[in-house]
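One protein chain omitted, others in place.
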Amino acid sequence: MNTIFKKTLKFALALVVIFTAATLLTDSVDISDVSTVHLKAEKPWVGADEYAYDPGQADTPEKALASKINWTILIFVILMILVLANALDISKYTAKITGRETVNQNNVNKWVFLLFLILGFAGVIWEYINHGKLILLNDSSSEHGVAYDSMFSITLILTSIVFFITQFLLFIFSFLYSYDKNRKALYYAHNNRLEIIWTFIPAVVLTILVLRGHQTWKSVVYAEEYHKGKINTIEVFAYQFGWKARYAGQDGMLGVADYKFISGTNELGLAVKSEVDALLIELKEQIADDQKTIKNLNTTVLDGLMADYAAADGVKDYKSMESIQKEIDAVKNGDRLDELEESIERKQKQIERILAIQNDKKLFVSTFTPASMDDIIAQEIHIAKDSLVTFNFRSKDIIHSAWLPHFRAQMNVVPGMPTKFTFRPTKTTAEAKKEFGPEFEYYLYCNKICGVSHFNMKIKVVVESQAEVDAWLKTQQTPFTKKPEAAPIPAIMSDSTQMTNDTLKRVALR
Amino acid sequence: MSTATIDSHAVGHHGDAHGHHHKETFITKYIFSTDHKMISKQYLITGIIMGCLGMGMSLLFRLQLAWPDETFPFLESLLGKWAKGGKLDPNYYMALVTIHGTIMVFYVLTAGLSGTFSNLLIPLQCGARDMASPFMNMLSYWFFFLSSVVLMSSFFVETGPASSGWTVYPPLSALSKAMPGSGVGTTLWLMAIVLFIVSALLGGINYITTVLNMRTKGMSMNRLPLTIWAFFLTAVLGLLSFPVLLGAGLLLIFDRSFGTSFYLSDIHLNGVGALTNSGGSPVLYQHLFWFLGHPEVYIILMPALGISSEVISTNARKPIFGYTAMIISLLGISFLSFIVWGHHMFITGMNPFLGTMFMYVTLIIAVPSAVKTFNYLATLWKGNIRFTPAMLFAIGLVSLFISGGLTGIYLGNAALDIQLHDSYFVVAHFHLVMGSASIFGMFAGIYHWFPKMYGRMMNKTLGSLHFWLTFISAYLVFFPMHFMGLAGVPRRYYQFSLIPEFGIWMDVNVLITVAAWLGGVAQLLFIYNFFYSIFKGPVASTNPWESNTLEWSTGLKHIHGNWEGDIPTVYRGPHEYSRPDRELDYFPQYEKGNGEPEHYHGPVTVADTSYDGKKEKASTVFFSSFAHLFALKRA
Partner (left out) sequence: MTQVNMSKRNSLFNEKTFMVWLFIIASSMLFIAFSSAYWVHMSDGIKNNAWQQFDLPIQFWISTAIVVVSSLFMQMAYNSAKSDDVYKVPSLLTLTLLLGIAFCISQIMAYKALINMGLFFSNSTAGGISASFVYVISGVHLLHILGGLTLLIVAIVKASRLEVHKKNLVFINICKTYWHFLGIVWIFLILFLYFAR
């Protein structure tokens, strides 16, 4: 009797807590605003512009309200679970005392299965209707995308049929055949004919899907053979964390590019003789610098660091004190020395490799062609509607993946392994804007985890008429057409990393 | 007591089940135990702890995805510098995603699921006193434990844990300058995985040997419970695929620490310059990784399917429909799983013809999977279903297996994969079919064999509540993700607010996160129920579920050797429920019936292995041996 008393007390206490929480939260939250919040959320979020976003924008009262409501729901749910558990526990104790079960669990579960079936199907259909509207289907902006969409639709229809039938049977069987002590299950261990039928039917259906899939796949990966004719080749260059596009210049040919030639002024590593010569000089200077640092490592370098430390100590700048201390440690335990030696070795190797190309007559001629001199490097990709486009992918550092969801196109970008994707855009950006809304733009996203700013590695893709593309190309940089003046070489710095850090800082400041 | 409805024969065992005096010390009994039942419990508890950690991580990064603009001060107190001002660091987000994946795939669903139940059930259901090599079995657990410790220790290094995704693709994972997690964190990750592989191989060799060699009289292969078939084939898969991961890992270790170029080529890194590596191929790693990776999916799933076969048959009080077909489909799945790995790499620029071949074989796997599903449905049809928590989870498994399996038909199709690859659709697919379904299999196993493991019953009400909350939250979390993926939302993004087009999914992200937290809270019910019942649950009867299989013939208390007397003989298959010729609706394998043939394979008589000749001092024998060899001396 004591326990049941305690249980009831707990139950009552929980109810009081919930009631209090509810009153407190409804006081601070005007529930009538909920509808407006959701209306807002359904529209594409306009707050973000192209490259950065303003955290102030995100902090609208609606957002804060929405999150508050969500937290409230969560707390409610947790409390409800506790109450339910308590209530069931009480019923267990009463059952113990009164000697009969108040709740037949088997029956409860049976009905919950039926309920789950109905609500689940309702939910699934709701999802199909509501979120189904948002998926990319039958709105492809590329030629092969149409074949892709029809393949997808067939699969969607077939799998949905199977989904509804099998889930229905599973839950309805669970409902119909729940335990009854007066009944005995049917002893039915196997039926060969039935088993053959349900092996055969999926096999046939899958064969159809495989054959259709094969056709679609072939039309995508062998696109060049499928569509003979002029192909516009654009190089898409990936690096941590961004993309660059390279167009052939007047000569219509993309020049040779190599990771070994990459420098501050030659970000894509084009084979331009003057640039590469400058790079060689730069590398040699760096080696000399490194060697000098090694020589003075335990004298002036260490002393300099010590002085910096003392200076930081003077102004109580603990953060830089910490980082300087780390550098001092690295000098003392030899890490810095290893690092420098490694760096020298790396640079020497690079020089050696560049010279190997320059000194080999055949290689030299095939590498340093005029084709690379007039290449255009752009921050956006502009392609012409209805022309066949090949993206040649090249990665500077690690594996990225170029995904153009609206064109149903994706290809990994692997260092040391050239890849490409050929497709034909069929919808201009302007046309797409009419369909998807005025803020719409095509983007190429990175879709292979590549580091800290992976989530912000994208490049705008613009589809327009050939004339517009040509006009746009004229406005773009051709960095090496004229020999650039010797300029101080800026440190290689990823601008988008910088951007992210800034964003984060701003977020943190709030 | 709710179990009373089912327990028709409560046996007079009382709280003294553990009170017997053993010669073993605490250390040999609870820590370095060689008893398969204790090792199984050790696996289970470690698996549960790792599962909580893995789930906790997912809850943390879900917060970031749902409310990218909010700050959560508690994160800073939890994670320190990785969540300055309560905002998760992008690097740490990646680390959480990576370690969540690693923990769930390897530590919970491979070791926690197959390790626990293979250890518990193989000897018990085959009728063996213990594993073929109890010592190796113990080593297997301790390697696993060490591996877990090494993995978790990476959270305490300055540059954070491995963060290049659970697949740790090089070059990202090979270059510590490419992202901080690829430094010491990835070294620890690789060490942990090497230890894990050793553990998996030690375990697998043991399981295979035990199943083939140590079955009791009458337990022919076609009378084995489907659980054992599943564990057996799982072990075979592990034995054949884990060494390949070891090879991939070794080459990665060499690339990272010894300057080789197996996976690296033509790299110019920000702030470092052109690297010297040349000639390597990052795609090679992917081939080697997925040669393990795909069988690994079935290493995870098959034990769950085996457990659910057993649980569904027992609680539907019906023989499993198409026992032979079930085994054939398991065999088919195991075989096919070795030749489909390329479907993870359709868009790596692989040869299109190869892509076609991989598409063919991948979609064929759907046939045995469909057969299994239909057989489950046929088993439920006209059954007499008892909704024990285990049964609820088994039904849940079938539902999730259908939902997740069907989307596999999209992803196995090379053409569709172009668009769906690495999108949220993939996340939804594998979380349903391999994540949730296997976890449900694990829960089904825990609820079903808890009385066997601890001699007590778990609370049924809490069990049902746990099931429904988990089931609902699983669907709420993963179902909308399909649509996100189809709308072009990529996975492993730290936040979506920088891309305007993804703004429409913000409220769905919130829904998913709330549902995930609900699922997390539901697991607390389980944790409470589990640990409370170990000590205070009502004492179980010997055969609480009125099941047919051998493990329920041992009596409640655990003894090393399982059966006090002789090991029982087996007279029939494992799923003889509701036979029309019997009044009781079950017919244990070990109960002798009328006029049934007695399969028999006799135990090998233990030969006397002492030497007949004279005894001599070892050193004398050793030295005189050379004289014998050169015929200077005759024996």
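Letters are used for the chains, namely A and B, taken in the order the chains are written, and counting of residues starts over at 1 for each.
The rule is simple: a contact is a pair of C-beta atoms (placed from the backbone, for glycine too) under 8 Å apart; a residue touches a chain by one contact, two chains touch by 3 or more.
Since the model is a prediction, treat every value here as computed from it, not as a measurement.
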List the displayed chains that the omitted chain touches in the full complex. B
Of B:Val157, B:Leu240 or B:Ile534, the residue touching the omitted chain is B:Leu240
Consider the whole complex, including the chain that is not shown, and state which of B:Ser153, B:Thr167 or B:Thr260 touches that chain. B:Thr260
Answer key for B:Asn119, B:Thr276 or B:Thr549 versus the chain not shown reads B:Thr276
Sole residue of B:Gly80, B:Gly271 or B:Gly561 that reaches the chain not shown, by the stated touch rule: B:Gly561
Touching residues on chain B - with respect to the absent chain: 20, 22, 127-130, 132-133, 136, 201, 204-206, 208-209, 212-217, 239-244, 246-248, 250-251, 254, 258-262, 276-281, 284, 287-288, 291, 557, 559-564, 567, 601, 603-604, 606-613, 615-616, 618-619, 621-622, 624-626, 628-629, 633, 635
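Here is the rule we go by: only the chains that are shown with their structure count from here on.
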Provide the C-alpha centroid distance between chain A and chain B, rounded to the nearest whole angstrom. 28
